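With one protein chain removed, the remaining protein chains of the complex are shown where they sit.
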Amino acid sequence: MTASVLSVRDLRVWYGTERGPVRAVDGVSFDLRPGETLGLVGESGCGKSTLGRGVLGLLPRGAKLDGEVGYQGRNLVTATPREVQLLRGPDLGLIFQEPLTRLNPLLRVSEHFEETLRTHEPGLSKEQIQHRGIEVLRAMGIPPTRYRAYPHEFSGGMRQRIMIALALVLRPSFVVADEPTTALDVLVEAQIISILGDLRRNFDTALLFITHNLGIVAEACDRVAVMYAGRIVEQGPVTEVFARPQHPYTRELLRSTISLATTGLHYIPGAPPDLVEPPSGCRFHPRCPSAMRVCPERFPEPVVVGPQTVECWLHGPDGLIPADGRDPLVREEITVADEA
Amino acid sequence: MATPNTPLSGGGGPFPQGRGRAGRALRGIARPYRSSHGVGRFMLVTGTVLVVLMVLTAVFAPLLAPFGFAQVSGDDGQRFATHLEPGGDHLFGTTTQGFDVFSRVVWGARTAVTVVLLALMFSLFIGVLLGLLAGFVGRWVDRVLVMIMDALFALPALLLAIVVAFLLSEYVGGGASTAALAITAVYVPQYFRVVRAATVSAKEQTYVEAARAMGAKPVTIMVRYLLTNVIQSVPVIATLNAADAILTLAGLGFLGYGIQPTEAAEWGYDLQRAVADTGAGIWWTGLFPGLAIVLLVMGLTLMGEGLNETMNPAIRVRRLLPVSMPELTSRTSAPDAAGAGTGRERGAAGERPEQETSKDGDAS
Partner (left out) sequence: MYLVTRVLLFVPQVLVILTIVFVLMRVAPGDPVTVALGGQRSPEQLAELRAAAGYDRPVIVQYGEYLSGILRFDLGTTIVDSRPVTQIFAVNGGATLTLTLAAFLVALLIGLPLGLLAGRYRDTGLDASLRVFGILTYAAPVFFLGLLLQLAFARGLGWLPSSSQASPIVLARVPSETNIFLLDALLAGDTEAFWNGLEHLILPAVTLGLLLSGVFLRIVRINLIQTLRSDYVEAARARGIRERRVVVQHAFRNAMVPFVTILGLQVALLLGGAILTEQTFNWNGIGSQLVRYLDSRDYVAVQGIITLIALVVVTASLLIDIINAIIDPRVRY
């Protein structure tokens, strides 16, 4: 088995607010091997983006990071800001959701490349920089004639390809793609997906692909991690997870996507939980159709089911479930009604 | 009243109903003070204290000032010595004309507060009226008014005030109302802009249409919408304008177009007289009225900025609070890709305590 490029253990990212800490990411673990793409899915506000940023140490002031992000034998959580800054770019890349505002409007595209390459590869000559920039832009389908243009002269799809080119020009071994296609139309989306696919085939880049589009995950990812309320509730190979989801939340999420066979829209009742005061025990229990008496009582343990890992009491371990724990949970009509 | 079910009724404020108008108003005033924090709160509180002190001085000027503002002799009929240094009978000294500086500073507070209140009322009234007119009628009325207001806005504020004061002095003479009207001309365009913008957007609000269909009178809806939208920004604008108005008034007085010295005490006029004194090393005739201006303007500015910071969510500082994470009880490797990992011991209890101790802030 190949060694992991990145291995995340018990990562937590909390924000301090007046109401108390927001547990945006609350104990997440996963591994990524070279050339592997891990899809990270979940509803808005479940902590997906925070997780992606946290891995790269790009958190706003006031956020607290804890746990372990292992990269090349180093823990990025405890590394100095300077060390992490030097890794960002040549080792760790990030592609953003909204490409329109990500390029500095006052700088030419060429200046973006010059700045990036000079920072990380100080030895390069001006010609080499230009060559590298134009090459990677060409690979993204941007003609060399546009190298000196300003960002506002490009369309959204082109800007996203420029952003990807900027991330790839340093050939990072790990890239976080944070909903890179959400703001783009479908045709551009397909282009971007295929570019990212080429990338991992050609350079063995490991990709953390954050999205809420399950179709993209099925198409572009090797494994998938399903996130709910700051936790990864289920992860495993895409085909297995999609064919045999083990966590009720994964099941509900898959049911709520639209396909040709869809006759009516399905949605999960209730809103994503408050991350300041998350529900007790399993965080999904207030919305879970299969909730049991043990679910609000205790935090579920990660359990291995086939090739998947699931945090759900339905799969045990039986030893930890109290005698009547498997009885269906009786709920009074809860907040869900008010929210709706 | 609009039907209670329209979305507009939510604009009445987050206060429970049935507490009485006065109670609600008080709570409305108190709200920014309670919800502010950090620098914003410091500015708001310091500013308010300064302003309240100045207003109290203005109100109780007859009790606080030992002499009249134009008084040059004591009760015994003996003239005050001129250029007396601070101390003794004359706390802040006396001027070239023999006025008591302390008394003039105290009476000056009364003039400043009166003129600024008048000016704010006038400019609010005219600005709101014209803004509503432009917003409602639209078309050429709107275009002409906007052009005029933009042109007025482009002129230096002080110049505009000087010209208006100059022209009015031909009709009315140089009293407090002349000064107030001159200052009014400066601030009308600002209120006009705010009210016009709110009126235009009120007209465009689709839910206004929706509410109209439900039977509420359009005028009622517009008024409610405007009140809730304009009234939010008025305290900030009015406070900051008041600060600016004090400076404009002092500027007018300094140039000799403000209030005549025989009618009231005015800080700007006193400073004009003091410029000639500096050459002789007489500092007290200028320092005290000048400090009075600085304190009042600073108070109003701090108050306005503090209000802005607490009421305007866009620039509101996100409060950074320290986060303490409970240690995880033990760390074992999480499941890896093949799922060969073992489950972690992760007691539910270890994760919980933080939750109960979380502070309940203003959960509004």
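By written order: A and B. Residues from 1 in each chain.
In the analysis below, a residue touches a chain if its C-beta (ideal position, glycine included) is under 8 Å from a C-beta of that chain, and two chains touch if they have at least 3 such contacts.
Note that the coordinates shown come from a computational prediction; the quantities given were computed from them, not determined experimentally.
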Residue in contact with the excluded chain [from A:Val22, A:Ala167 or A:Ile216]: A:Ala167
From A:Gly20, A:Gly67 or A:Gly89, residue that would touch the chain that is not displayed: A:Gly89
Absent-chain contact - pick from A:Thr119, A:Asn213, A:Ser256 or A:Ser290: A:Thr119
Residue in contact with the excluded chain [from B:Ala250, B:Ala265 or B:Leu307]: B:Ala250
Where the unshown chain meets chain B, residue by residue: 38-39, 147-148, 150-152, 154-159, 162-164, 166-167, 170-171, 243, 247, 250-251, 254-257, 268, 271-272, 274-275, 278-279, 281, 283, 286-287, 290, 293-295, 297-298, 301-302, 305, 315, 317, 320
Touch list for chain A against the chain that is not drawn: 56, 58, 81, 85-90, 93-94, 96, 98, 101-107, 115-116, 119-120, 150, 152, 163, 166-167, 170
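Going forward, only the chains that are shown with their structure count from here on.
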Centre-to-centre distance between chain B and chain A (centres being mean Cα positions), rounded to whole Å: 47
